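For this view, one protein chain was removed and the others were kept in their places.
Right, chain A next:
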Amino acid sequence: MTLIMHSSLLLIFFILVYPLLTTLNPNQQDSNMAGMTKTAVSSAFFVSLLPLMIFLNLKTEGIITNWQWMNTQAFDVNISFKFDHYSLIFVPIALYVTWSILEFALWYMHSDPNIDRFFKYLLTFLVAMIILVTANNMFQLFIGWEGVGIMSFLLIGWWHGRADANTAALQAVIYNRVGDIGLIMTMAWLAMNLNSWEIQQIFALSKNFDMTIPLMGLALAATGKSAQFGLHPWLPVAMEGPTPVSALLHSSTMVVAGIFLLIRLHPRMENNQLALTTCLCLGALTSLFTATCALTQNDIKKIVAFSTSSQLGLMMVTIGLNQPQLAFLHICTHAFFKAMLFLCSGSIIHSLNDEQDIRKMGGLFNIMPATSTYFTIGSLALTGTPFLAGFFSKDAIIEALNTSYLNAWALTLTLIATSFTAVYSFRLVYFVIMGTPRFLPLSPINENNPLVINTIKRLAWGSIIAGLIITQNFPPMKTPIMTMSITLKMAALMVTIAGLLVAMELANLTSKQVKITPMISTHHFSNMLGFYPMIIHRLIPKLKLTLGQSAATQLDKTWLETVGPKGLALTQMAMAKITNDITRGMIKTYLTIFLLTLILATIPVLL
C-alpha cells in the first residue's frame, strides 16, 4: 500500500513537470501547450485521489527521503517529501481548483498571443506550491516559498505594458521579501540551535528551548505571505493580474502558504503563549480591518481580494486558538468558494467588455442566470450559510473562539468582521446581480461556452459538498468543546444575519434620494484603505531618502571633506582671493615700490 501511495505521489510530480519540459524544445510548432497543461493537471488530480483514498482507508502517512543533496559532517540537507494528513488533503484540492482555473483560462486568455507562456507560468507556480506543501524540511519549503513569490511577480505583471501592473508586482515582491526576513531568521536559528532543518528533528529536539525567536520569525513570514495587517497592501493591488491569476494565486493557494507554514510547525507553537497571542490579535485585526476596507470598494475584484484577506485573518485567529486542523479545514473550503467567486467575476468582466466597476453592472440575474446563481452560492458559502462548505469551517472556528478562555477584544473584532462579511457580500450581490442594468447595451454577454460553465459548476459542487465530505471523513484531532450556551452557539449565525439585515436596509437607502454622499469621514477611511498604503508608501521612502541625504551631507560632505582637505583649500583660496583683489590694478604703486626696492638694493652696492 505504501508503495502504491508513494509511487502515485511521485507520479503526480512527473505528470506536472512534463509539460514544462516540453517547452524546452527549441522546435516549438503547433504545440498545444495550454490544452496539454490542463489535461496534465486534471490527470494529476485523478492520480492524487488514489493516495487520498489509501489515507482515508488505512490512515497511512508517508515520508519519502529521496536524495541527500548537501550533506556535510554536521548538517544534512535532503530532498524529502512529507505526505501526511495536511498535504494529502491539500494536494487533490489544489489540483482540482487549478484544473478548473486552467480550463477557465483557456477561455479567458484565448485572445492572448502568449497564452502558452501564461500556462507555463501557472504550471510552474503549481509545482512550486506542491513543493512547499509536501516539504519535510525548511530548505525545501523555502524553495517552494520563493518559487511561488517569483511566479506571483511574473503573473501579476503579465500585462507589463501597464505601469500599474508593474507597480503592483513590485509591491507583491517587496512585501513578501519583508516577510521572508522572518522565515530566513527562523531557518538560521534552527540551523544554529537545533542543527537541522528536518521537521521531525525540529519537533524532537526543541522541547527545552525557548522558541520565541523562531516563532516570531514564522509569524512575520506568515504576515508577509498571507497579507496580514502591516504587510497587507500587496493583495488588493495584486488584482492587476488577469483573473485566473487572482483566482489561483491570490485566493486559494499562494496566500495560504503562510498559514500552512504555521500549521506545519504548530506543535512547536502550542506551548508558546506569546506566539499564539500574536497570531490571534494580528489575525483579528487583519480580519476586521480588511473587512472594513471591503465595505466601500467599487471594483469587483478588489472586494473579493479584501474578502480573501479577511478570511486569511480568520485563519490566523484559528492558529492563535491552538486549532491548526480547523485552520486547515478553512483553507480547503475557502479555496473552493473563493476561486468560484473569482471565476464568476472573470466571466462577468469579460462579458461586459472589461468593465470591473460594480457601479456599472446590474441586473445580471436574467441575462447571465448560471453565473449569477454560482456567484450567489459562492457568496452564501463565504458568509457561512448553514451546511454549505464555509459553514463547517467558519462556524467551528467561531464556536472555538467563543468557548476559549482568552482575549475578548480579539473575539469582538472577529465577530464584527463576520458581520461585515455578510454586509459586503450582500452589497456585491445587490449591485452586480440584482436590480436593473447599468452597463452599455451592446455588451457581448454570453455564457454558452462549456469551458466557462462546466468549470464554475465543478467548483460550485465543491463549494456545496466539500465541507461535508472533509468533516465527515476526518475526525478532529483536538476535542472540540461541545457544550455551550445557545447564544454562543448561534453567535456566528446571529451576527451574519444582523449584518445581512443592515446591508439590506442600507441598499434600500442607496436607491432613494436621501442625500448624495454618505458620512464622509468613515467612507473615506474605508475607501482609501485606512490611508495605510498612502502613508506607508510615502513615509518609508521619505525616511530612507532623508537618512541618505543627511548621511551624504553631514557625514560624507562635512566630516570627511570639508573639515579636512576641502575646507583647508577653500579657506586658502578665499584668503588668496582677498589679497589678490586688494592689490589689483595699482600700477603706480607697483612701479613706485619697484623703484624703491631697486634704490634700496643699489645703495649698499654704491656705498
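The rule is short, and it goes like this: a residue touches a chain if its C-beta (ideal position, glycine included) is under 8 Å from a C-beta of that chain, and two chains touch if they have at least 3 such contacts; residues count from 1.
In the analysis below, contacts and distances are computed from a predicted model.
Asker: One chain of this complex is not shown here; going by its UniProt record, which of these names is it: "N-alpha-acetyltransferase 35, NatC auxiliary subunit", "Ubiquitin-conjugating enzyme/RWD-like protein", "NADH dehydrogenase [ubiquinone] 1 beta subcomplex subunit 9" or "Histidine-containing phosphotransfer protein"?
Answerer: Answer from the UniProt record of the missing subunit chain: "NADH dehydrogenase [ubiquinone] 1 beta subcomplex subunit 9".
Asker: Can you work out which residue in A:200, A:446 or A:510 touches the chain that's missing from view?
Answerer: Touches the omitted chain: A:510.
Asker: Among A:85, A:438 or A:489, which residue is in contact with the omitted chain in the full complex?
Answerer: A:438
Asker: Quick one: say which of A:298, A:473, A:522 or A:546 touches the chain that got left out.
Answerer: Of all options in A:298, A:473, A:522 or A:546, contact with the hidden chain holds for A:298.
Asker: Please identify which residue in A:84, A:146, A:357 or A:447 touches the non-displayed chain.
Answerer: Residue touching the chain left out of view: A:357.
Asker: Extract the touching residues of chain A with respect to the undisplayed chain.
Answerer: Touch set of chain A with respect to the missing chain: 113, 159-165, 297-299, 353-357, 359-360, 431, 435-436, 438, 510-513, 516-517, 520, 523-524, 527-528.
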